[in-house]
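With one protein chain held back, the other chains of the complex are shown just where they sit.
This part shows subunit A:
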Amino acid sequence: MTSSRAVLQVFEKYQKDRVTFVQTVAELATRPQNIEVLQQAGVMSLLRPLLLDNVPSIQQSAALALGRLANYNDELAEAVVNNEILPQLVYSLSEQNRFYKKAAAFVLRAVAKHSPPLAQAVVDSGALDSLVACLEEFDPGVKESAAWALGYIAGHNAELAGTVVDAGAVALLVLCVQEPELSLKRIGASALSDIAKHSPELAQAVVDAGAVAYLAPLIVNPDGKLKRQVCSCLGQIAKHSVDLAEVVVEAEIFPKILTCLKDVDGYVRKHAATCIREVAKHTPELAQLIVSNGGVGALVDYVVESEGNNRLPGIMALGYIAAFSETLALSVIASKGVVPLYTALVEEPEDHIKSASAWSLGQIGRHSPDHAKALADAGVLPKLVTTLIAMESSDDLKTKCKRSLKFIVEKLTDMKALDKLLQEKNLPEGIVKYVLQQIAKVLPNDAAGRHDFVTSGGFAKVQQLDHQSGTKLREHVDVINSCYPEEIVKYYSPGYSASLLEKLDAMAVQS
């Protein structure tokens, strides 16, 4: 009797020690500084047999530890793949209890998140079918981790997302969005967003599963994190084509998503702005829908209130809206959208945001003289010129500035603004051409302008320009000169005083 007890005691101790071991390793794996030591101690090969242990709690803890290790960096994730742990996990994913499933899905997610090849390895191990089967599980926790893993796999590239779609995950993810648990909704929306972002076909697959109809009402959900994912997913769907954008708009997101632009949560604001941008960029009708819902005011407020990269979608959305028609551009001006864009051009340190602002300003000003004048009045032109000639500006920014200046100047008919622009220091040759062209158009019909142009010194500046005959520039200068008497032209030409003195000398010799 006593001997059997002694024997059992050994087993009991073995079991207890295994439990302690895996739990301690799982605990240690939460701290980044321990990971290297763990790896050197050969934790991988020790954990692998424990995954097949006959005690469920040991299996779970082992999976958890593996997941935490794989989560740490891609080397460890590769080690998980190389140790052929994935097939075991996938096998037990369909067999075991819900706690184990959760842990196994966690490992798959941790492996898949690092790089496309690792995600491909997960797919190759046949994990997709089991993960999709997990989505049909009753327990929300299991669904959550399976959806999460699927999202991470799909997030890498279109091919992987395609395999996820082919595995039939989309319909089940849409069901996840309909579940009452907030975190499950969140992760479902995020996975759908990861699938839809790659290509129009994948986005269409998401739409076909009826995702939009369930996502759209969630915009007014009080939970901030859910709103983030929903807005991002709708944006990813809408960005591909007009049809998809219309599907999103038809789900009646429109007055509602605008309130997300003033959310407490910064990410909600950013994703909402991105979604609006993706919708606005397609057609004038969609842009008009946004404007008539008060979207421009909201976007302008958003641009005022946000900073850095968060500003970008707002700026671009305003640009897209303004690009479509003069009425829409006018609505941007009427909603006081020019000043924030100008401020963004001045304040933002990064070039790509500056160039987005410059582009948007150009889109606003290109429609009519009124638009151009509104921009000139806001003092946009000098800033565009200084950005254009600044040494530190990138090529893209310079091109954007130049194009915007060209668009605006080609419509500008306000003589004062043109004059002021012409007298700007270091105005590049390319812009001078457009400015002179406009002046040559306006001057013959503007008597008061002719007078002011001389007194302000703009006329003298025109004469000092270095222009060769036969060029366009010369033609414009000739048109301008023809509006004035010859004496004035001569008076302001460089070298006039010298020629006068010569005349004086010649007279002295004669007498």
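What we mean here is this: contacts are C-beta pairs under 8 Å (C-beta built on N, C-alpha and C of every residue); 3 or more make two chains touch, one makes a residue touch a chain; residues count from 1.
Everything below uses one rule, namely that contacts and distances are computed from a predicted model.
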Quiz prompt | Chain not present in the shown complex, as UniProt names it (candidates "Spermatogenesis-associated protein 17", "Glycosylphosphatidylinositol anchor biosynthesis protein 11", "GPI ethanolamine phosphate transferase 2" or "DNA repair protein RAD51 homolog 3") | solution = "Spermatogenesis-associated protein 17"
Exercise. Just name the one of A:V264, A:M391 or A:A448 that touches the chain not displayed here.
Key: A:V264
Practice problem: Looking beyond the chains shown, say which of A:L46, A:A133 or A:L289 touches the absent one. | Solution: A:L289
Quiz item: Per the definition of touch given earlier, which of A:N157, A:N309, A:T327 or A:N445 contacts the omitted chain?
Solution: A:T327
Practice problem: For the chain that's not shown, point to the residue among A:G67, A:G297 or A:G449 touching it. | Solution: A:G297
Quiz item: Mind pulling the subunit A residues that touch the left-out chain?
Solution: 222, 254-255, 258-259, 261-264, 285, 288-289, 291-298, 300-301, 327, 330-331, 334-335
